[in-house]
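Pasting a structure below so you can have a look.
A protein chain is absent from this complex, but the other protein chains hold their places.
The first chain written gets the first letter, and so on, giving A and B; residue counts start at 1 in each chain.
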Amino acid sequence: MDRETIARVAKVARLNLTEEEMERYAKDLDDILNSFSVLDEAPAGDTYSFNPIPVVDVLREDEPGQDLDPQVLRDQMGTYEGFVRGPRLS
Amino acid sequence: MSAIYDLIRYAQLKHRAFTEIVEDLDDTKFHFSAKDNLCADGFQARAGSAVLDGYRPPFDATPIRKMKDSGGQLVGKTTMDEFGFGTFSTNSAHGVPLNPFDLERSCGGSSGGAGAAACLIPGHIALGVSTGGSISGPASFCGVVGLTPTYGRVSRYGLIDYGNSLDKVGLLSRSSSLVAKHFRTISGPDPKDPTSCAQPVLADRGKMPRSLAVPKEALQNLDPAVRSSFQDALSRFKELGTEVHEVSMPSLRFALPAYYILATSEASTNLARYCGMRFGRREEELNQHFNDFFTGVRSESFGDEAKRRILLGTFCRMVGFRSRYYLKSLAVRQLLIEEYQKVFRDHDAVVTPTMPFIAPRFEEIGRMKTLEMYGADVLTVPPNLTGMPHISVPCAYVKGLPVGMQLVADHWKELDLLEAASAWEKAFIYRFPEVSP
Partner (left out) sequence: MKIGLEMHFQLPTRSKLFCSCPTSSAEPNHNVCPVCLGYPGSRPSLNRKALEAGLGIARFLDCKIEEKVWFNRKTYFYPDLPKNFQITQYESPLGTNGHFDLNGRRIGIWRVHLEEDPGRIRRVGRSGEEIAFVDYNRSGIPLVEIVTAPDLTSPEEAREFIDQLVTELRSLCGLEAQDEQSFRVDANISLGEERVEVKNVQGLRNLERALKFEASRQSKLLAAGKKVVRETRRFDEERKVTSSAREKETEEDYGYIGEPDLGEFRIGEMARNLDLKETPLVRARRLVSSFGIGEATAKQLVLTSVTLTDLFEELCRHVPPEKAVSWTTGPISSNWAVLQDPGKWPEIVQIVKDDSDGRINDNEAKRRILSLAGVQQEAAVEGGDDMTKLISDFVDSHPEVLADYRKNPKAANMVIGHVMKESKGRYSSKEVVEEVRKEMDKRV
């Protein structure tokens, strides 16, 4: 795991790392991934699902309804003229 | 009841089991607690993380609502590793819980506070959450019964996510009957959590397991005291009329890597929402580019282990690595499920020690490398990865500290495990620390 890779991963994950952290995490990930290389020995397997038990065709009817008053949420988020304020776009 | 309240306060002040407790107890209700990653109206939900400071959920998690509806009072939120990242609850931003038997030892993790509360307070039921063993571990180190239901048995609506295909809400308590009773309360389909809608109806009773399987691969690298305690426990089980057989499960060695890759991959996406907007810790300075805005809050607020897992999980999903790590791990999960189910054709449960050692001292933990810490999960990860229900019960005491034994059954067979636990606790009497609040 070279510095360039760990820097890229940190950027994708939106984390600022100091030089020391980059070195340390790079080493950690290296050790971890090396020990995980045992996975390469496992058979390939052609099917997989994203859950350990089958979750199939669970659907919700198209009925509008809100069981939580949106005012509560607006108060919590803090709004200005009804909008949630966020950072600069450029 | 004030005796109970005294114990709650004691657990909070002396053992840091709770991040928050109520001011008064309601005599008409039974008392329960919830791990701090379960949302409850009226409490903060910070999941052991500084990034969620100030988050007061405006709703109850479904399991909590069900407990309340059945006459329970939520008396406190229990301490945990940040987002569930840990095996010793040492990665907590809100205090590290201390073992009820020995203040210098860990409660286990990530539901450490729940383990301590369940141990210290008689008649208490603590809701915990397991992703890779975070109910079993604390149950083992704190000497209580800990049930991790099948994935999808209990609604996760209102649970702050670690890994969506791995998280399960479960229960810790001194007695299996209390666990059994409230397991029924919190189970059942919830339309707000589609993964809870695939479960079969809970039967009226379970069946006592007649044949137990011990995978020989699971007996490697155990603390010698744990190994011999476990063998003694097996003998005791045989006296109950249960058969014990050795089996081989060669795919067990793939479980830990597959688990950590899937869990961290999912977690790294779940934690993307913590960016200083709308809830939790906010970034007030809007006059900065959104990438800097997000990066600043995250870098300041996430703990060391959280950052490590985010980096690991992000990497395993990236172009060029995704097949080898993320997709491969999904396939390995399937492999392991099939291997377990093959064992279950001939046996009713798989049994192993819960943890490879007794609760370590904090100074020992401080010397552990990351991989060593991950390795502590080696026995709890396999049933967590496959989503199978498992229960940890105390089976011995070494140097005064509890040793846990873990039984795993096939999907949906929690009641069989509870039968076994019930039979077990008649044969083996649990010890709890003397407490004078």
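Keep this in mind: a residue touches a chain if its C-beta (ideal position, glycine included) is under 8 Å from a C-beta of that chain, and two chains touch if they have at least 3 such contacts.
Here the structure is a predicted model, which is why all the values come from computation and not from measurement.
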Item to check | Contact list for the unshown chain, restricted to visible chains | outcome: A, B
Next on the checklist: One chain isn't shown here. Among B:183, B:326 or B:344, which residue touches it?
Outcome noted: B:326
Checklist entry - Any idea which of B:193, B:348, B:377 or B:414 touches the chain not displayed? => result B:193
Item to check | Of A:2, A:19, A:41 or A:61, the residue in touch with the unshown chain | outcome: A:61
Item to check | In subunit A, positions touching the absent partner | outcome: 8, 11-12, 14, 49-51, 54-66, 68, 70, 73-74, 77, 79-90
Checklist entry - Mind pulling the subunit B residues that touch the left-out chain? => result 38-39, 45, 47, 52, 55, 57-59, 61, 156-161, 164-165, 191-195, 198, 265-266, 268-269, 272-273, 275, 277-280, 286-287, 289-291, 294, 314, 317-319, 322, 326, 330
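By definition in this document, only the chains that are shown with their structure count from here on.
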Item to check | Distance between the centres, which are taken as Cα means, of subunit B and subunit A, whole angstrom | outcome: 21
Checklist outcome for this item: Seen from subunit B, its contact residues with subunit A in the complex are 56, 58-59, 150-152, 165, 191, 194-195, 197-198, 251, 253-254, 257-258, 260-261, 268, 272, 275, 277-279, 282-283, 286-296, 298-299, 302, 307-308, 310-312, 314-315, 318, 324-325, 327-335, 337, 369-371, 374, 385-388, 411
Checklist entry - Given the complex with subunit B, which residues does subunit A contribute to the contact? => result 5-6, 9-10, 12-17, 21, 25, 28-29, 31-33, 35-36, 38-56, 58, 60, 68, 72-73, 76-78, 84-90
